[in-house]
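A protein chain is absent from this complex, but the other protein chains hold their places.
As written, the chains take the letters A, B and C, and residue 1 is the first residue of each chain.
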Amino acid sequence: MTDNTINKVMTLKEAVSRFVHDGDELVVGNYTVATPFNQIMEVVRQEKKNLTVYTQSGVFDVEMLIAGECVDRIVTTYNIRSGGRGGGSMCERYQTAGKIQVEDYSNFTYNARLTAGALGYSFMPVLPGIMATDVFKVRDFMGESKFGVVECPFTGKDIPVVPAANPDVCIVHVHRADKYGNAQYWGAKGSVAWACLASKNIIVSCEELVDTEIINASPEYTILPSFRVNAVVEESFGAHPAELVGYYNMDQLFYIEMDVANASDTGLRKWMDEWVYPIPDRNTYIERYISKYGLERLKQIKAQTYYSAPVNQGAAFYSNWREDGKSVGLGLTLDEIEKVMEEKGLMIDV
Amino acid sequence: MTDNTINKVMTLKEAVSRFVHDGDELVVGNYTVATPFNQIMEVVRQEKKNLTVYTQSGVFDVEMLIAGECVDRIVTTYNIRSGGRGGGSMCERYQTAGKIQVEDYSNFTYNARLTAGALGYSFMPVLPGIMATDVFKVRDFMGESKFGVVECPFTGKDIPVVPAANPDVCIVHVHRADKYGNAQYWGAKGSVAWACLASKNIIVSCEELVDTEIINASPEYTILPSFRVNAVVEESFGAHPAELVGYYNMDQLFYIEMDVANASDTGLRKWMDEWVYPIPDRNTYIERYISKYGLERLKQIKAQTYYSAPVNQGAAFYSNWREDGKSVGLGLTLDEIEKVMEEKGLMIDV
Amino acid sequence: MSKKVTKIELLVVAVAHTINDGDKVVLGVGAPMLAGALAKALHAPNAVLMMESGMVDFEPLLPPRHVADVMCLKGFPYSTDLFNTFTTITYRGYVDKTILGVGQVDKYGNVNTSFMGGGPTTGMRLTGAGGAPDFMSYAKETILCLKGGKFVEELDYHTSPGYLGGGDERDRSGLFPQGSGPSMLISPDGIFRFDPETKEMYLESVIPGVTVEEVKARVPWDLKTLDPLKEYPVPKKEETDFLRSFAPYASFPNSIMMELAMQHYTQEEQRKAG
Partner (left out) sequence: MSKKVTKIELLVVAVAHTINDGDKVVLGVGAPMLAGALAKALHAPNAVLMMESGMVDFEPLLPPRHVADVMCLKGFPYSTDLFNTFTTITYRGYVDKTILGVGQVDKYGNVNTSFMGGGPTTGMRLTGAGGAPDFMSYAKETILCLKGGKFVEELDYHTSPGYLGGGDERDRSGLFPQGSGPSMLISPDGIFRFDPETKEMYLESVIPGVTVEEVKARVPWDLKTLDPLKEYPVPKKEETDFLRSFAPYASFPNSIMMELAMQHYTQEEQRKAG
């Protein structure tokens, strides 16, 4: 399934249908930027239920999933009151109504759970200062397992640790990927690679599907090797209204409309009736955007070109044979080498 | 000292003199390739004493340091018998003679010690299988502290851990750096970044000193931020006879001569009398090489050009002001904005 | 010479003054980022500005909208990740200062940015912990920045550690670098410091036009004040000029900024339609 021999390109509809299941632990792979709104919206459309959602810096990702009644539990660190001081957030409204459970970590301790999971560890040490805070002391559904403490065998000190997280599925939007799933991401890295690597299954949507040749020529940007990825979906503007460096800025006006809508449950649901439920895919979403706001508004957030400085990755030679048919190190032709092998008595008849 | 305000460019002689001290724990930052032979040779020339050397994949780095009588202790994982089956290695000859102590880890457990140190942790979990082996059971100077065991508070399982290593100084050769110490490295990454980041002081030698502008345009290749680096030395062919991708291949013929010399203590010392002690710097070393072997042999190992594929890192705009002097989001000039501030009663006289 | 400045400008400039050239500084969102940009542009060109997303040593060309705003600049030298920012940089002791926003703060500089008016299942959800507790634990020094937050007798939720119960409790706990903790708090009223012995917060200076009584009315404990108070630092013209040019919407409250932005947008739409 996650073998690199397979062309994994599919529609987002198929990917979410195959790899996101009711009751799953689902992690939003992106951190603050490049939020995979295309995938969030598809999960909502497919009415996935009883998810435990890991979201490090989510705002509208988690808000929409809650509004879509997809969520039982949330593990988070940061969630702004997008509905304003009075309106609050979906997360707050559902939590105080007892409709969801929320476990709050700090940015680092949340990330450390994913790092432990990515490494295959059952726990990861975190920074002792956290033990003085309510992040450590106040516990929701994780209970005893929210944090643990081990004694360092070398210093004798008590070190707080967090348990590994290995979500069932990670949804992540990246800049570019090849058809096998080799995925490249750059900019502010946050916890993106850890969220992906911790997970059992991974859906990668990408702004651009590219030849493996391009991936091979820039391996330092690859955050996921092919064999970890289950599905590759090409959807440009996949993160809109979030930003993706090198492609498009944040669409602030669009966010303001979402903020205004999010002052109440019904407000956000009404907004989703326009922008989520009736939209089959990102192309339709962008067509709707253009027909409503005009292409000019989309052009205004298009990124300018600012290419990375290249590095030289070359070697002196890529073959052991010189142009004259002789070997580089020995100065002999293949025939001459085989003759030596005979003469030295190395050859066996088989 | 390691502030980024300082231009840290200096000669290797000055760098080693200032940042390598007798009795230091010194880590060879490079892994298998790009061995900082320029720096190794300078440490030998300056006759540093009583070092504890961390070397993950060393051969001639550690062999020369031992032959130079610089070493008391070695922490290693891999050291080939470069002097041949009969000749062995400096490391073996000195160890069996009781002149040095050697602690043997596996590649991973060695690296994990540096990772712990880099992160600021006092210990790092390693993979339980090691407990079945003599790598875990047989201990030299590290004794009880070579490994420890903690109980995972979540699974109840015993997990082996290694203690952090924080060497006093790391010597590392990289592709390029700026004068402040921002250092870039690519190719097979090994444990290079961890060795650097674990250390208290860092000497970076680079193949090319470049403008900060080039570093800024390719931050994903940076393994060290300026404020971690104490000295920046520009020496081309700094890793010779080891290879540096994009610059030069391994010089195999040169290695063969070193192997032959290393069949005995005296052999290697004689070789060092030619190539180490009388050579003040890398320029002189390369001049000697050219005069002895000819420039052609150096050209044969020169890397071909194979540039990385660039990534786009651009944003839509880099200023909040439009060309007409009005602000992007508000459509007002600065005068108009200040007028609003007055009208709204926000201004205070100070 | 008389100058006209807004309260927010006074606050941002006072925060900016805490940044020295060469300081390695972790910035929270909002006012701390404006302060960092101002310092870097004017008096601390070699300050190393960092954010937890892994952006290290950046120079913003636009006000960063959040901690991962790599689009507010054109190039930066070191891109690490969140896990490594907290460990290889923060826990290792390479953060000289962190400048953080505050929801609630108590007299010992302990901070709440998580829940107000109740606990997790009953209160108002603020942004959450984010990077604050780990930065405030391991930065050598913390500058708190209270823009819309509150002084309280007791926090509804203790997100980030100040001096805990005061006195030497923070140092004694063994959990933090010795001598670390909040060194000052800046609010739209004035500047507060912490007593070297008791670690209790006291008032050091007020901004022009604010009285000590007004400040005390917003503080539930018996606030001590420096006698005489220090002068509140007056921004230089180049500082207010920088701020207004760098962030033309940031010198006044969000509500007014939103109003102006909506006005502008509506006008544009009308212009296009007409």
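Here is the rule we use: a residue touches a chain if its C-beta (ideal position, glycine included) is under 8 Å from a C-beta of that chain, and two chains touch if they have at least 3 such contacts.
This one's a predicted model, so the numbers in the text were calculated from it and none came from an experiment.
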item	value
Which displayed chains the hidden chain touches across the whole complex	A, B
Sole contact to the chain not displayed, among B:245, B:263 or B:276	B:245
Among B:106, B:212 or B:312, the residue in touch with the chain that has been omitted	B:106
Interface with the unshown chain - residue positions in subunit B	31-33, 56-57, 76-81, 88-89, 91-92, 95-96, 98, 102, 104-109, 111-112, 115, 127-135, 137-138, 140, 157, 186-194, 243, 245, 249-250, 253, 256, 294, 303, 306
Touching residues on subunit A - with respect to the absent chain	3-5, 118-121, 178, 182, 197, 212-213, 215-217, 219-220, 222, 224-228, 313-321, 327, 329-332, 334, 337-338, 340-342, 344, 346-350
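Please note the rule applied: only the chains that are shown with their structure count from here on.
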item	value
Subunit A and subunit C: spacing of chain centres that average the CA atoms, whole Å	30
Chain centre separation (subunit A, subunit B; CA means) in Å	30
Residues of subunit A engaged with two or more neighbouring chains	127, 157, 186-187, 245, 249, 303, 306
Interface hub residues of subunit C, defined as touching at least two other chains	70-71, 74-75, 79-80, 87, 91, 261
